[in-house]
Every structure is written in C-alpha cells, then in structure tokens.
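Only a single protein chain was left out; the remaining protein chains are all shown in position.
Let's look at chain A:
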Amino acid sequence: MFKSVKTGLGLACVLAVMAGCSSTDTDDTAQQEMAQQPEPVVETAPEPETAVPLDNVVYFDFDQSLLKPETRELLIQHADRLRGSAQAVRLEGHADELGTREYNLALGERRANAVRDFLVLQGVDAASLEVISYGEERPAQAGSSESARAMNRRVVIVK
C-alpha cells in the first residue's frame, strides 16, 4: 500500500515537472506550486466524491460527433477528477452498424477526438488521453433495432 502511494507520488512529480517544462507562459512560482501538488492528490483520493463512479459512456446521434448537452455535463465531472491526475485514460470511439466499416472507424475516432478535445479544454492533460477507434467492430449491444444502434454510437472512457 505504502509502496504504491510512493510510486503514484513519483509519477505525479514527473508529470508535474513535464507539464511545467512544456508550458512556456508559467512563471517560477507556478512551477513550484505544481511541483507541490502531488500531496493533496493523495489525500483527496479517499473522499466520498471519487468513490461514486461516474458513468463512463457518452452517446452520439447518427453520423454525428457533436457532444450533446448532457454529455458535456458528464465530461465536466470527468475532467474535474482527471485534472492534475497522471492517470492514463483510453477514449474508445465506436459507431453503429449503419454505413461502411472503414468510414465508421473514422467516425469512431472523430467522436473520441471530440471527447478528448473537450476534456483538454477543461484542463485535462492531453498526454494522458489516448484515442482508439473500434468503428462498428465492437458493438455494446447486438441487433439492428434503433435502441441497439443508439447504444453503439458511443465513446467509452476507460481508466
């Protein structure tokens, strides 16, 4: 247990330093503040807020990659937890069965990119987010009903 906390601290430090180095507009004080961030992160971990799991799937309309209002709200909550965290996150984009497979691969990526861009705008470190598209190859729900298709047009946030 102790060991893993230490590892986490180390990683967070490295990340904080990297973030500090890559940003050109922060002054020295800001960098120092960032370097000291890891401790509160460890302390806030057991808080009840993070114990409640957030929904990790967001849905899209057909041939669309626009984020719906309810999606934005959910992503803001995700961003609040991811901000300043070193956790690697996979954004898996998916499409429904309509349309061609290779175009849907691109569509899945476009959706996952839309989620990534939104999270980055909310202050999440872009380097911790990886986008993978599965197109229509991994449906969440089998079948050709509109409800199944709606469940399949999605981005899954995998931590």
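Methods note: contacts are C-beta pairs under 8 Å (C-beta built on N, C-alpha and C of every residue); 3 or more make two chains touch, one makes a residue touch a chain; residues count from 1.
The working rule: contacts and distances are computed from a predicted model.
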For the complex's missing chain, which UniProt name, "Glutamate synthase", "Transketolase", "Dehydrogenase" or "Tol-Pal system protein TolB"?
-> "Tol-Pal system protein TolB"
Absent-chain contact - pick from A:L82, A:L105 or A:L119 = A:L105
Residue positions on chain A contacting the omitted chain are 63, 97-103, 105-107, 109-110, 113, 131-135, 137-138, 142-144
